[in-house]
Structures are given as structure tokens and as C-alpha cells.
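Here the complex is missing a single protein chain, while all its other protein chains stay put.
Here is chain A:
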Amino acid sequence: MLTAADLAGNAGAGDDPDPFGRFGEFGGRFVPEALVPALDEVAAQYAKAKSDPEFLREFDHLLRTYAGRPTILTEVPRFAKEAGGARIILKREDLTHTGAHKINNVLGQALLTKRMGKTRVIAETGAGQHGVATATACALLGLDCVIYMGEVDCERQALNVARMKLLGAEVVPVANGSRTLKDAINEAFRDWVTNVDHTYYLFGTAAGPHPFPEIVRDFARIIGVEARRQVLELVGRLPDAVTACVGGGSNAIGIFHAFVGDKDVALYGFEAGGHGLESGEHALTLTAGTIGVLHGSRTFVLQDDEGQTIESHSISAGLDYPGVGPEHAWLKETGRATYRGVTDAEAMEAFALLARTEGIIPAIESSHALAGTIKLGRELGPEAVILVNLSGRGDKDMGTAMKYFNL
């Protein structure tokens, strides 16, 4: 059974935000005053829920009987040959119901929605995985569901648009700005401020205004809690490194968090390098961005010298975002985690490699973690044990893959 400590970690361990939602200088709330009561209500409900045995039982039940938890570990020796022979172990979030780690957070927040008595759920989505997970939870719990998705993403993740529609959600294509995740978030906030009395904004990543970074982290935290136990059992010791891809940061913080206190475990987040740093077409928020405010949070942002957001680029819709969650900004500043870039080409190579060597087709997002892990494995050598968050499966990416590889 999921415990309060599994959900929220060790209170007082120093890795929770302050009452204003700040992780060091990062986070906080930069939102219209109109939304503050709603955010306060979400925070208060979550504070009650996280130590309520009834809530823990409900969440645990859904994770086990619906999402398919615990997810397994898979060691990938044939793939690892490319990675300097290090032991590489995948945490298989791709095997969850709906096919990505997003379902964990969504089920938690959907239960909160119910507790708050809201009847309508809105969400943004990039790759469509968060949208699919949200539409799924809404179908399960009988909630109205509206998903905002950039036009560019609707096209490259068309399969997921169809899935959401089949699940009964309304999908609203967003045609402003870069027509990707950033603009979908803007549009979702506009909806929320208009309909906040009966609507819950089910935020999809560990970013945004307080309390979302903390709530999303906690609901994704189960990934690392399970994996830490499982690796100890499998290997007899903790891994040398834990790796994940970073878009807004939910799958990464989800697997990192249980290891933050393990000082000998290195944490690596891999961002989307797009066409490379020099090209200017990338989503290297932590690697190449500067501190600013985007979507309600002070964090690293891709922006120009006057604070205008610069459009990101990535072959992967889920990583194509010019901001990042504040806790990652803090883990970077404190040096606890290291963030690096992986280009489109490197990610696609790793995507194909895992398919050919291990019979697993990963999401292109997760392929960034795999590509980064290949390099890291070569650096750490054959004695190293590396735990990778395989955040999702690649079915949704077959259109992109067909084009990329001429399949």
C-alpha cells in the first residue's frame, strides 16, 4: 500500500518548497490575482489529501488496478553494448495504461478534482500523452474534459488526437504563437480564469505556478520510489546514475526525487537539443536558457534580452517547451543534478537502436534519455549501473519515425 511518505517524501528533508512555492529562488506564483483563490484551494485540498488514508488508498488502488503499477525494470544488455558496457536498467513507464508516466500524475489530480467537487477538467498537452491520460481519467471518473493542443502538435501526434476524441474529450487546436505546448498552456490558463468556478486545470508537468510543481512531482514520485526498491533488489546496490528526459520535468523529477538524498547517485536530465545549440533551434532551457518567469513560475526560460520567450524546437513534441519546472532549476543551481542536451539526430538514433537491440519502441521523448545515457555509459565505464526512466512508448511517434527513417 502506498504510504504518505511514498507520496510526499520525507517532510522536512529540505526538498519541499517554502509556503510560497519557492525552491530556493525558483518557483512561486506569477499569475493573475483572479486565479490565486483557485490555486490556494488546490494547495489546501492537496495538503489534506496527502496524509488522508482514504485518499492514499484510492490513489493506490487506481495505480495498481488501472494504471498497471508497479511497473517493471528491464535490463538491456544488447543496447548497453553501445553505452560502454555499463549496466543499463530501464524503468518501464511505457508499460503503464495509456503508455507514459503521465498517467500517475493524472490519476492523482483527477481524484483531487473529484474531492473539490469540480465537474470539468481542462489540460494542455504537447505529445498528447498528458491529454490522453487526462481524457482517460475523465472517462473513468465521469468528468467533462477539454484538451488544448498546439496545431503543430495535433499534426505530429495525430494518433493521440484521435485517442482523446474516442475517449470523449474535446480537443481544441491552438493556432497562436509557436502553435506548440507553450501556447496550449497559455490557452488553458485563459480558459481556467474564465471557468474557474467549476473547472480544474489538470496541469501536465512539474512546472507552472505553486502548487503544481510540488503536486505533479509527488504524484509522479512513485516512479522513483518503486525503482529505488527494485534496483536494490536486482543489483544489490543503488545505481551510479539515474537519467531521464526533461521537457517540463515531470518524469525526471518523478524518478529523481526518491534518490535526491542518496548523495552517491548522480542525477542526469537530458533536454532536447533539436538541431543543436549553435543552430538556435532547440529546447535547451536549463543548458542554454536564463532565469525568468514563464507560465507562473520563476525558472530557466528560453528568452531574448528583453524577456520575450523564444520559440523552442524539438522533433519530440513533449520536450518542445521553452520553460522547465522550478525544482529542476533549483537542482541545477545547487549542483545536485546535471542537465545536458541531446540532438534530434542522436535521439532518433537511440530510438531505432532500442527497437533493434531490445524489441522496445520508446517514445521520442524517452529516446533523449536513452541517447544521453549512451554517452554517459561510455564516460562511466562498464562497472557503472545506470537507471533510465523510459517515460513512454513510441506508438504515437510512428508518423514521425516513418518520415524520418523512410519506413
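Simple rule for what comes next: a contact is a pair of C-beta atoms (placed from the backbone, for glycine too) under 8 Å apart; a residue touches a chain by one contact, two chains touch by 3 or more; residues count from 1.
Basically, contacts and distances are computed from a predicted model.
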| item | value |
| --- | --- |
| Listed names "Peptide ABC transporter ATP-binding protein", "Phosphate transport system permease protein PstA", "Tryptophan synthase alpha chain" or "Quinol oxidase subunit 4", with the criterion being the UniProt name of the chain not displayed | "Tryptophan synthase alpha chain" |
| Touch with the omitted chain, as defined above, among A:69, A:91, A:130 or A:182 | A:182 |
| Which residue of A:280, A:307 or A:399 touches the chain not shown here | A:307 |
| Touch criterion as defined above, residue of A:207, A:220 or A:294 at the omitted chain | A:294 |
| Touching residues (missing chain, whole complex) on chain A | 20, 28-38, 176-177, 182, 185-186, 189-190, 193-197, 290, 292-296, 301, 303, 305-309 |
